[in-house]
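Heads up, one of the protein chains got dropped from this complex, but the rest are sitting where they should.
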Amino acid sequence: MANKFIISLSPHVHGNDSVQRNMYGVCIALVPALICSLYYFGIGAAIVLATSVLACVFFEWAINKFILRNDKVTITDGSAILTGLLLGFNLPSNLPIWIIFIGALVAIGVGKMTFGGLGCNPFNPALVGRVFLLISFPVQMTSWPVAGQWMAYTDAETAATPLAIMKKAITGDGVEALSELPSSFDLLVGAHGGCLGEVSAIALLIGLAYMLWTRIITWHIPVSLLGTVVVLSGLLHLSNPIYSSPEQVLMTGGLLLGACFMATDYVTSPMTPKGQLIYGASIGLLTVVIRTFGAYPEGMSFAILIMNAFTPLINTYCKPKRFGEVIKK
Amino acid sequence: MDVIWIAVVALGAVGFLLAVVLFVASKKFAVHEDPRIAQVSEVLPQANCGGCGYPGCAGFAGACVKAADAGTMEGLLCPVGGAPTMENIAKILGQEIISAAPKVAVIRCNGTCENRPRVAEFDGVRSCRVQLMLGTGETGCAFGCLGCGDCASVCMFGAIHINPETGMAEVDEAKCTACGACVKICPRRIIELRPKGPKSRRMAVLCVNRDKGAVANKVCKVSCIGCGKCVKVCAFEAITMNSNLAYIDPEKCKLCRKCEDACPRGAIHAINFPARKPKAAEETSSAQVGKKVAIDERPSKSIETNA
Partner (left out) sequence: MKTFKIGGVHPAENKLSAANPIKVASLPKQAVFSMFQHIGSPAKPVVTKGDAVKVGTLLAEADGFVSAPIYSSVSGKVNKVDAIVDASGYRRPAIFVDVEGDEWEESIDRSSTLITLSDRPELTDKDIVAKIKEAGVVGMGGATFPCHVKLSPPPGTKAECVIINAVECEPYLTADHRLMLEKADEILVGVDLIMKAVNVTKGYVAIENNKPDAIRLMREKASKYPHIEVVPLQVKYPQGGEKQLIAAVIGREVPAPPAIPIHVGAVVQNVGTAFAVYEAVMKNKPLFERVITVTGKSVKEPTNFMARIGTPMSQLIDECGGLPEDTGKVIGGGPMMGKALMNLDVPVCKGSSGLLIMNQKEARRGEEQPCIRCAKCVGACPMGLEPYLLATASSMRNWEMVEDNDIVSCIECGSCQFTCPSNRALLDNIRTGKSTVMALIRARNAK
């Protein structure tokens, strides 16, 4: 025979979806938030984000090359870039470069490569990095610059974030403290202090819409998560006005960033629609509980990490609905 | 001072109480186990390979004790430990020593890339079971080695590997314990446990092609075509012909090597015999190139591993 045919089992066609398409798709979805962060935090944002992305990519490459001695190039699949972006989005814009390096090392080294690289990590690497930094460097990690300082980096002027104000209202100052909160419009567009990526609610929602439209993610996690938060914070607000209203809760802190981009991380979220609903709702519940009754003003990162640990359990017990009627006996 | 006394008394009391509980529990929930099982387990290799057919070494030890109580340990063999281990077990259990011939896995296919042309290219999970679903697979032969290494992946002793040059599985006789895992996993039933034979010398038909002669001839240079010449030449009735395929009964074979010379295809192999004198090699016709390659290659390699 002139040429040997290739033989393989069906299917013989592929949908042309790829890991890269999904990873870079999420990166594209982050672009509106990126632009907002650059607009509000200027050069500081640029330095933090660039450092974070480059450090993550570098550590993945270096660990693969020198520790795992694996010749396969994995940095092109986009997952390290995405981790870097998300880590950067979870940091304040005045964080020194050396701290960011430590965060990237923990995120990629401990959070991802220790477990075997892409697809094997039980916890969201970016959040592992962020929480490590939050516990190790609480002062640097909780001083947020005021929005609108274009040319400032570590020297930026800092102020209390909306979340801190909300916490203050609960812990003693009462309803009057809530009047210090920025207006709803400012919260929506992002003209207030906070981590880089979390300030602009509208930019994050645009990103979410893009991911849903391109079918990178399904609606289950963000909807169940945000829905739970709205319902619970609404009930709290009705019971006592020192708890801020649902729309303020929704648009402050890392809630939207977490709901749209961190909780929906493929690797660490459950596999079935039912499991995703449970997972999302549980994160929402934990976030509200931590924000309202916990010591930290922000509970999103912890809530997601806690539920990451439950993902294998959810996978074991939440099976998709099998095709077929149940035979009546 | 009081604090120390209180601590000592309290801890002592707790310790005593727990000791009583443990003592009662150990008496009440004691499981009686034949002490001989533990003794037998000790002399077993503890590889827990399951080659004996029992769930691990402990299971095998239990079976040995049970069989010894019933009278005879016939049929029980630890393939890993072999005869020495069985002797030890027999001694512990006060049984006659039964000598079973040591065995080794033999891959009954010689369809190397050279002997058996590839007619298609397989693209998919490198697993024999997957390739099997595509019919004859990469070669035209519906019986031969698929070369994806399912056997190598189940071998716990690292005794099988796929030779990248020949595309075939190869057994390292020194490491093979004849546990039979590869025999069970091979989807084409190519691997057979055959007695090692005196000085590891044995005869075997390295082909399992049951197609008619014409087809077998077409797909592989060294296939058995079922011509029956070996059956005729064998003086000990050791060779049988079943659906176009010769089989040498190792119990009857006297290693005379006549069948090897008679086989026009070079499918019968004399394994681990010393190389023949050059004169004999010259006599073989040029049509048997494939056979010569195979013979020359096998003994030299096995001698190295046996040395």
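Residue numbering begins at 1 within each chain, and the chains themselves are lettered A and B in the order written.
Basically, contacts are C-beta pairs under 8 Å (C-beta built on N, C-alpha and C of every residue); 3 or more make two chains touch, one makes a residue touch a chain.
Just so it is clear, the structure is predicted and the values come from calculations on it, not from any experiment.
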| item | value |
| --- | --- |
| Chain not shown, its touching partners among those shown | A, B |
| Options A:18, A:114 or A:171, residue touching the unrepresented chain | A:18 |
| Identified contact with the non-displayed chain, of B:130, B:168, B:204 or B:253 | B:130 |
| For chain B, the residues touching the chain missing from this view | 119-120, 123-125, 127, 129-130, 133-137, 140, 142, 211, 215 |
| Hidden partner interface residues of chain A, rising order | 1, 3, 5-15, 17-19, 21-22, 77, 79, 117-120, 218, 266-273, 276, 319-327 |
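Heads up, the rule we're going with is that only the chains that are shown with their structure count from here on.
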| item | value |
| --- | --- |
| Chain centre separation (chain A, chain B; CA means) in Å | 54 |
| Contact set on chain A toward chain B in their complex | 1, 4-9 |
| Interfacial residue positions of chain B with respect to chain A in the complex | 118-124, 130, 133-134, 137-138 |
